[in-house]
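Heads up, one of the protein chains got dropped from this complex, but the rest are sitting where they should.
When the chains are written out, they are named A, B and C in that same order, and each has its own residue count from 1.
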Amino acid sequence: MEQQAVAVDYQAVLEQIAHDVSPLLGSGRPAEYIPALAGVDPARFGMAVADLQGNVYGVGDWRHPFSAQSITKVFTLALVLAADGDALWRRVGREPSGNPFNSLVQLEYENGIPRNPFINAGALVVTDALQTLTGDASSELLEFLREESGNKELAFDPEVAASEAGHGDRNAALAHFMASYGNIAGPVPALLDHYFWQCSITTSCADLTLAARFLARHGLRADGSRLLSRSQAKQINAVMLTCGTYDAAGEFAHRVGLPGKSGVGGGIVAVVPGRCTLCVWSPGLDAHGNSVAGVAALDRFTTLTGLSVF
Amino acid sequence: MEQQAVAVDYQAVLEQIAHDVSPLLGSGRPAEYIPALAGVDPARFGMAVADLQGNVYGVGDWRHPFSAQSITKVFTLALVLAADGDALWRRVGREPSGNPFNSLVQLEYENGIPRNPFINAGALVVTDALQTLTGDASSELLEFLREESGNKELAFDPEVAASEAGHGDRNAALAHFMASYGNIAGPVPALLDHYFWQCSITTSCADLTLAARFLARHGLRADGSRLLSRSQAKQINAVMLTCGTYDAAGEFAHRVGLPGKSGVGGGIVAVVPGRCTLCVWSPGLDAHGNSVAGVAALDRFTTLTGLSVF
Amino acid sequence: MEQQAVAVDYQAVLEQIAHDVSPLLGSGRPAEYIPALAGVDPARFGMAVADLQGNVYGVGDWRHPFSAQSITKVFTLALVLAADGDALWRRVGREPSGNPFNSLVQLEYENGIPRNPFINAGALVVTDALQTLTGDASSELLEFLREESGNKELAFDPEVAASEAGHGDRNAALAHFMASYGNIAGPVPALLDHYFWQCSITTSCADLTLAARFLARHGLRADGSRLLSRSQAKQINAVMLTCGTYDAAGEFAHRVGLPGKSGVGGGIVAVVPGRCTLCVWSPGLDAHGNSVAGVAALDRFTTLTGLSVF
Partner (left out) sequence: MEQQAVAVDYQAVLEQIAHDVSPLLGSGRPAEYIPALAGVDPARFGMAVADLQGNVYGVGDWRHPFSAQSITKVFTLALVLAADGDALWRRVGREPSGNPFNSLVQLEYENGIPRNPFINAGALVVTDALQTLTGDASSELLEFLREESGNKELAFDPEVAASEAGHGDRNAALAHFMASYGNIAGPVPALLDHYFWQCSITTSCADLTLAARFLARHGLRADGSRLLSRSQAKQINAVMLTCGTYDAAGEFAHRVGLPGKSGVGGGIVAVVPGRCTLCVWSPGLDAHGNSVAGVAALDRFTTLTGLSVF
């Protein structure tokens, strides 16, 4: 009954998953508030796995570019922890956020400290911290993703960034509200610019599985240098598991049982600590903003391989 | 870098932990609203590990009886899932609850459906379900704990149950409130009685590590029979990780990285799926109601053994 | 332009009003959770005015009995202030309550102190206070209403009281919740009994205009003895204006501009301080629980007579 570190044929598993989830393709709806996202074909599907050595396996649209959106929050968080250690945790919590209507009252009740780095308020604080540390938060993030993925073509999408800015009143409200508590260090308009640029990065399943490998490698980057301490890598995995999929983190832990982070572009990154990283993409979203086929594919992965953390 | 299923000398690890946490003993304060708990010496400490075969290792007060309190919620939940499958999840959610002041407004906002089975409102629904299914929820629970632990002496503590009932107005409010939404099937006073009796069960680290083994054994009971499906066992581990330690679930995931469930009696049960179960007890509580030395001991355990899920 | 204390022909005004609101009769819906109320013909309409000397004028069903419901909260409040002075205001506030979904979170945020005596939580505290002061809150109220109205036939309606008790889980939740903060002195079940009995009193427009006259007479009872100080009578009028018509108090102040208190039986009592009292009854309720034709009739009254406080 002891769990074994069984060898897994990732390519065969991915092909099985692509077959199994095919009835779901086209379910759900792409994010509609960003025109550049709304036009994507909801039936697309791609999935990739990267092992610890950097071998990548893929199926379907696994090399097709899509908008990373909130998945970038994982990397921004890692960069701030790498540069500044635990200081960030005085400005943002590590607890799940409860239901969505509380976001603002929670900020008020807890004096401008967001519950975790993956809700929008928390991600704004993380970006503000990175901006203070580096002077150019969005470029810092882009450079990191290029290095870890080995894809020097990765770039911002100005059209997507402009769409986000055009619907940015709620994020502006959050940033000003936290500023009124002294929890935003820089000017709000510049912060919002960097925040929207980060979200707009176009990437692929192949890129993201490679870029996230430090989470499976207990903090080590692609080149073997240390980005995070073992403990910090574990912290990010824990936050992903408890807070990574909007208001469905419990449901995701329940079905998939892996640390994961989703974005409204339809992507989800997941981690099997000590084993591999995964990225799945399919643009049709459920009511919580998570990819319908993406969650199902990860569910199948853990069922087929037994590689859940539970 | 691949994680190995290394053999662990549990006894040596426990002794190391007992040494390491000794400076913390006496920190924190026992729960004060229950006189029978308030009188316990806060410097007590015990810890036990049970492997999948039922070998138990222990240190300190690992055989000393203490009040199980909310740890029993794990077992009640398992009994309802075992008896009635997924029907329960229509009456209670699986998401973390956010900060405590939301408990009631959340219930109102979500029409009487508690967020998860480990907040008090959710545990009341689970007990109500078990009461409907069996006619005697508290006896059913006691019998299960006796069988799995092999300790036929396990018993309710009438003094503790009476103390709880004497401070039961808030639980009565929750139960009536959910009843107003039709989410409580039986009469409220009887429900509260069973709820308080369950919390009052006196047990030990040795008992609880054995009783919780079905969670590490993917659903199999001590006698090898199946209590839960593999998927159901995983569900409970996921709910423990995301919701098991009151409003500090994120912090616990962050530090310890294991499914766990605490009680205000000072105990915490934790699970390493496929490997072992743990129980630690020390009555001094932190501001969230979790044992100070208990959380530190589990933190040491995962650090010393690498047996975190992340 | 100075406002004159013009003589008003109340009978002519009432007949004009009855004519003007006739198109509205049958609009709205009777309260449905109490079977005895749900069966009342929604097209009924009655209205009465009592001057300071006790002359009563009426139109339509002004002598027809109906269920007083929350209108009784005005009288219970007056009895507690009369018996115990300002001590009550340490247990209940005098501020409007904001929107309904806050009722419980507000209680939690403000440590079990309800915002005002006319929301259910506040009325429970007032009844608890009257019960402590007199030992029989509901009989005390009934006796007062009989004396002031001169109608010795006034009585509880056991069927209505039983209906209320059958839907009493939310009030039980409120009472237990406040008890957990120490803001309920007596046992909850007895409190709920008295509360439901009070609401069940059957009365008429004629009775209630007479019984409420102490509010227009600056605290003097029908027999000329003093029930309340001038300041206390003013306090109750102020609370009626700001909190008397559920979540539509602002709208009522806006349209009618008089202190008023409504009940889900379809009645509304209003006061022109120093001039007269009014009671209108029509069972069809709007979305806030106020009588559709009743509010319109009071609106007409202030328009026709200029007797608004604004």
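The definition used in the following text is that a residue touches a chain if its C-beta (ideal position, glycine included) is under 8 Å from a C-beta of that chain, and two chains touch if they have at least 3 such contacts.
Worth saying up front: this structure is predicted, and the values here are computed from it rather than measured.
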item: Residue among C:Gly46, C:Gly93, C:Gly168 or C:Gly263 touching the omitted chain; value: C:Gly93
item: Hidden partner chain, touching residue among C:Gln131, C:Ser180, C:Thr203 or C:Asn237; value: C:Asn237
item: Residue in contact with the excluded chain [from C:Leu24, C:Val125, C:Ala253 or C:Ala296]; value: C:Ala253
item: Contacting the left-out chain in the complete assembly, out of C:Asn116, C:Ser180, C:Ser200 or C:Ser262; value: C:Asn116
item: Touching residues (missing chain, whole complex) on chain C; value: 1-5, 52, 93-99, 101-102, 106, 109-110, 115-116, 217-218, 220, 233-235, 237-239, 241-243, 247-251, 253-254, 257, 259, 273-275, 308-310
item: Absent chain, residues of chain A that touch it; value: 101-102, 104-105, 108-109, 167, 169-170, 172-177, 179-180, 188
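Definition applied: only the chains that are shown with their structure count from here on.
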item: Self-contact between copies chain B and chain C, residue sets same or different by half; value: same
item: Centroid distance [mean C-alpha coordinates] between chain B and chain A, Å; value: 31
item: Whole-Å gap separating chain B and chain C, where each centre is the average of the chain's CA atoms; value: 49
item: Shared interface positions of chain B, touching two or more other chains; value: 101-102, 109
